[in-house]
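The complex appears here minus one protein chain, its other protein chains still in place.
Now for subunit A:
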Amino acid sequence: MGATSVHRTVDAVWRMESAKVIAALARYVRDVGLAEEMAQDALVQALEQWPEQGVPRNPGAWLMTTAKRRAVDQIRRRENFARKVEEIGRDVQETTPDAAEGIEDEIGDDLLSLMFTACHPVLGTEARVALTLKMLGGLKTEEIARAFLVSDATVAQRIVRAKKTLADAGVPFEVPEGPELASRLASVLEVLYLIFNEGYSATQGDDWLRPELCAEALRLGRVLAELAPKEAEVHGLVALMEIQASRTRARTGPGGEPVLLLEQDRGKWDWLLIGRGLKALERAEALNQPPGPYYVQAALAACHARARKAEDTDWQRIAALYQVLAGISPSPIVELNRAVALSMAFGPAAGLALVDEIAGEKALQGYHLLPSVRGDFLVKLGRTAEAKAEFEKAASLTRNERERTLLLERAASC
């Protein structure tokens, strides 16, 4: 095996094993920052040794053992950590590459702890995202930087600060229990969905890594669903991401222009992912827990996914689900979406009535979709002069050139 080929293998092994190595080390040293540094040291040794000595039979266990030895070396230098040295030293003796399969169960709990730690609310959103991709996704700093269109130094700084914040705050390396679990889980789910959306919204541009973000969020969501199978919202989020990801190929036209959901060629949807999404939704439903926002959004996505043709869409169910969502996560945007669903289910007058109710909402001032949606309802009701004014207003508010052209065309046709 040539050096390049070995490096590619090292990269692959690192992506697969780094989270497990960091998680297992963090259990001993109780400091994810330190654990990550030791895992990185093991990676450097692998890059030095494997091209000459060959890739070991069990590279994951090799990384784990090497990192734990580094941990022992580090901690030996600190007198007050004598107990931990004994603990890890014993473990290194026991953890031979051949014995690695036996630690898989422990690893599951450690991985879950690592997810909760990397997504701890004490960290800002950007820090949580960067730390999750670095420690759980095995992405390099430069890969994260490229994905988020920022410099390597910015991401590196975010990660360093995040690790320091966790250490300063004394965040315990554990899976939260009791009432804390719900809010901490919400934080983890938020991070995964943010990562997914960062990839999903990147339909323009040619940076290959942005779709990779989508895939990584989906993978981490599936891992989380395996680790926390009794949490309906986890399955809800997985269902939502699977179904949204299924539309990737249909979301843009030949010129890269966005294609709206109802105008998409459903033959281009990925029916394997839709099937997986619907199954994840069933798992969430089977748990009989109060509906959470991800579950409801997944149920909404499923309504579209189940319709083979746009005209088969069950708009009455969609309108009802938006009402449930408005009860869980009230927002003017949800209400605007509900107005569209009401219009499709019961006619434009029903949609217009709701739009007029929420038109005064502060959050919607300056939001181009409010006049755009209102204009659409007015056209359907034959009130073309009012519709024209609404489309012109929407065109003046949007920052997207392609959308502005479309809205002005609609105004001109009134």
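Criterion: contacts are C-beta pairs under 8 Å (C-beta built on N, C-alpha and C of every residue); 3 or more make two chains touch, one makes a residue touch a chain; residues count from 1.
The rule is simple: contacts and distances are computed from a predicted model.
According to its UniProt record, the chain left out of view corresponds to "YCII-related domain-containing protein" among "Phosphonate C-P lyase system protein PhnL", "ATP-binding cassette domain-containing protein", "YCII-related domain-containing protein" or "Stage III sporulation protein AD". For the chain missing from the display, the contacting residue among A:109, A:270, A:285 or A:403 is A:270, taking the whole complex into account. In the complete complex, the residue from A:13, A:26 or A:407 that touches the missing chain is A:13. Touch with the chain that is not drawn comes from one residue among A:161, A:222 or A:404, which is A:222. Think of the hidden chain as still there; on subunit A it touches residues 8-9, 11-13, 15-16, 59-60, 101, 104, 108, 212, 215, 218-223, 226, 270, 272-273, 276.
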